[in-house]
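To keep things clear, I will list the structure first and then write my remarks on it.
Excluded from the complex is one protein chain; the other protein chains are retained at their positions.
This part shows chain A:
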Amino acid sequence: MGPTTRARFVHNRRRRRRRGPYAAPDDDDEEEDQQEASSSSSSSDEGEEDAEEEGSGEVDDDDGEAAEPSGKEEEVSPVAAAARSGRKASITISLKKVCKVCKSTGHEAGFKGAVYIDCPRKPCFLCKMPGGHTTLTCPHRVAMEHGVIPASRRNTNTSLDYVFQSQVKGKIPMVKPQFLIPNQLECGNIKFHQRRVTCLEFHPTKNNVLLSGDKKGLLGVWDYVKLHEKITYDSVHSCILNSMKFDTTNDGLLYTASSDGTISSTDLDTGIGSSLLNLNPNGWNGPSTWRMIYGMDFNSDKGLLLVADSFGFLHLLDRRLKARIGDPILIHKKGSKVTSLHCNPAQPEVLLSSGNDHYARIWDTRKLEPNSAFVSLAHGRVVNSGYFSPQSGNKILTTCQDNRIRVWDYIFGNLESPSREIVHSHDFNRHLTPFKAEWDPKDHTETVAVIGRYISENYNGIALHPIDFIDTSTGKLLAEVMDPDITTISPVNKLHPRDDILASGSSRSIFIWKPKTESDATEERNREKAKEFVYGSGSRKKSNGKHENSSDDDSDGSCDGKKKKKAKKTRFTHTIKGKGKSKV
């Protein structure tokens, strides 16, 4: 993308919401202004909202469909604006050009086609730093590594040097080979879920099996090589499925955490699950007592499940006893949501938690008490996720709502301030699953992370939301992955632990990406690459047990109905032949 490329924000999910269609950035800013002090509670509110909104699907359905046919927007906008004002007074149609963000005249901001134009009166939406620039001119926009101090150990060897030097010197620092970016859409499962996908996980041993959870608590199992081998289990949870973990000693068994306040262990073959924990034994008594579970991890050394709720408490659960151990411990500000938990892969006793209280914290789970954290890593806003690096556990990667990805290069280094802050657009989670930067589990250098981008790109007139591959050691954007057929935002992304495969969850669909095979022009031009899509929910749908209830049938039906409609709309065909990309 050249510097002339202009930004555009897609936020049409807001169209039906309270404050009108083009206010998304504004929205956020206002929210921030008003609730800066209590943004944690705002976010957890939002979670509750989600939970409460269970069933009222309409709002949510549009969630991911960020970019409905874009040309329409311009025409609609004045009408919509009018509609809004019309609610309060008699109908007048103003044809004055006002800024859609700040409502003042003299300049225009908002969408022009696929491009969003910043309001000059607001601080940069991306880096959120004052300084007179706007999102369009934000230095972080062009080069993500702006202002980033790269990690010092950079291996400048070429692979060839590595190969021949290691033959003489033995084990030398390993090179960082060219990273294979899964940048070509291989297949998709369109509207596999009825609600937006909230989490994804690859099966630890079955190579081609992907698990997905959605906002309604539906658990999907999909073999993306045998496209039609897919199942959904709908009664594991009753609302948002936030986290999934395999029992590493028995990979037929999956633990899931949900906003319904339960932890369930499900046998993947049968779909039979049992509840290990229910934090709301007394049922719904209003949002002030309803506990939801977001963060969960599994310490396989000890057979210990670690679970954190939306009030800042950590619960320990013995897998075999299926019972809680000890009392819940407050690990984040009381009443604030704990968004993620991660056990250090090398030393599972060491736990990283992140929360809505703007902190990520490191704990020793053997000596847990309130305020016993080794370190509290301060963040600017809500921390969406925090992960240790997947192999050595030596690095930390967090995603924060202040549009920053933070990296600590070494847990024995200086942890007071992050080694790197990478500005990246992901500050948006209302009706989207929060964005989380995820490590590439197979990257031995532990530098590559993947995260969906909120801000959109003008891609031949279509607004696309790329999935970004970021080199966390330099802050460089390695690749932005997008496909003109996917106009929705992809907040949920997972890289395969062994293959060069990316799975992304975007709205209700799941997509599988593979590296583009670099073809010799002569040889493979005529070999047409086919990408395949399957539609709709699982071919079988199993509820918790054997009985099928009627609501399932209903939803199946409605889904089918929608499917056809949407299929036309989104121009998807079952196979699209010959992806003759104009640009390489």
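Just so it is clear, a residue touches a chain if its C-beta (ideal position, glycine included) is under 8 Å from a C-beta of that chain, and two chains touch if they have at least 3 such contacts; residues count from 1.
Convention: contacts and distances are computed from a predicted model.
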Out of "AP complex subunit sigma", "ER membrane protein complex subunit 4", "DNA damage-binding protein 1" or "Alpha-1,3-glucosyltransferase", the chain not pictured bears the UniProt name "DNA damage-binding protein 1"
Contacting the left-out chain in the complete assembly, out of A:G106, A:G132, A:G170 or A:G286 | A:G170
Cross-chain touch to the chain not pictured, restricted to A:I93, A:L180 or A:I325, is A:L180
Just name the one of A:I331, A:V350 or A:L464 that touches the chain not displayed here.
-> A:V350
Decide which residue listed in A:L200, A:I411 or A:M482 touches the omitted chain of the complex.
-> A:I411
Which parts of chain A are in contact with the chain that was left out?
-> 149, 152-153, 158-164, 166-171, 173-175, 177-178, 180, 206-208, 344, 346-347, 350, 391-394, 410-414, 442, 444, 498, 517-518, 520, 523
